[in-house]
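If you scroll down you'll find the structure; I have some questions about it.
For this view, one protein chain was removed and the others were kept in their places.
Moving on, here comes subunit A:
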């Protein structure tokens, strides 16, 4: 105990080299090498970088430091000792904007399990699609619930609008997915096999109305996932019947519906649905029956909206050409896949797929890729059913799983897989967001009562809905720098 302190007193120093991948905070070449005290920690290093002689940032930017692919969490001296290195080692420190823990901000109570969450904000996709029609500051949160209702909340947690019940044009069963198409349009889908497009109007900023405008029929099973493209007004759905639906929200261009799928098509239907509000009923632009097990998610390519990716419980990821409706390529993994998100990258998107085997596998969908699975994100203890990419960058994502946690992953922090984990590289979560409702309680077995069903990540925050009938909002900005 005496030894290290005495060394520190004598001013043991470590030679470090600062590097970064971020252009805006590059250090001049001459200042990159520095001798720092051995007992310095992250905070000290961050202050050194922020000092006038170094970066001269006006407002201090908190930095984190990556040493050999892992974040520096101890003093330099302890790190060196822990890794059996000498004090003379020249350490290369990659500095990144520090991760601010995704602290809990708010919870919105629901009547039933929350199965779908989406955000309308200036930075969200829907906000961008609606462009000038979006009023700044009027951020809205959309939630779909197992009680079949859509709710729209403002940022302070007040319900602004609720969708009508099934008798009045609403969903007749649980909603499984919902998305803002724009600031005035919402799409939702659920176990009643229909996609509904709603018109959302606000009289003032505290009351609004959701009116069904379009009912899209075509799936023969529960629709588990829904992805929208507000710019082209296209909807992509994945259903338990193994098909991927491709829809349009425009009444005029949508094809006619197949009458056999309409409710009440069977003469002996026990309950007549007498809907006071009638919405137009339309069919799909394309119904791609591509999977032979329930399709669990489908997403658009972030760059090319005519390309989609879909995953299924049949272990495959399929690249779909939406214009021709053909399967371009099929990648087979070793586990049933339950969720999907596309992380935009320069060349081709990186697909993150959540599996029933409690991990997230990152897949390069290009046909030229040598390995299917690029990386595995391990840490969840239950099915990973929801994934969302970071709004800020292309190397972090959040995953929601049935174990009642959301995990934030930094794809830059990588280690090689151990033998049990198989080949490839593995990452571990940067942050774990527990359910606030489980605070102080014993960890639930198999996420019983606190499953997360949906998660979105916007600059407003990380919104997750789950079995605890809550939308939980965590701070989402600068979580991963």
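FYI, a residue touches a chain if its C-beta (ideal position, glycine included) is under 8 Å from a C-beta of that chain, and two chains touch if they have at least 3 such contacts; residues count from 1.
One rule holds in what follows: contacts and distances are computed from a predicted model.
Asks: Not counting the visible chains, the remaining one has a UniProt entry; which protein name from "Serine palmitoyltransferase small subunit B", "Ribosome biogenesis protein ERB1", "Methionine--tRNA ligase, cytoplasmic" or "Proteasome subunit beta" does it give?
Replies: "Ribosome biogenesis protein ERB1"
Asks: Touching the hidden chain in the complete assembly: which of A:382, A:405 or A:464 does that?
Replies: That would be A:382, which touches the missing chain.
Asks: Kindly state which of the options A:144, A:245, A:283 or A:336 is in contact with the chain not pictured.
Replies: In the complete complex, the chain left out is touched by residue A:336.
Asks: Any idea which of A:70, A:220, A:333 or A:425 touches the chain not displayed?
Replies: A:220
Asks: Which one touches the absent chain: A:18, A:95, A:129 or A:146?
Replies: Here the residue in touch with the unshown chain is A:146.
Asks: Have a look at A:36, A:293 or A:327 and name the one touching the chain we're not showing.
Replies: Answering carefully, the residue with contact to the hidden chain is A:293.
Asks: In the full complex, which residues of subunit A touch the absent chain?
Replies: Interface residues of subunit A facing the absent chain: 113, 146, 172-174, 190-193, 220-222, 240, 260-266, 268-270, 293-294, 313-314, 335-336, 338, 356-357, 381-383, 385, 402, 420, 445-446, 448, 451, 453, 467.
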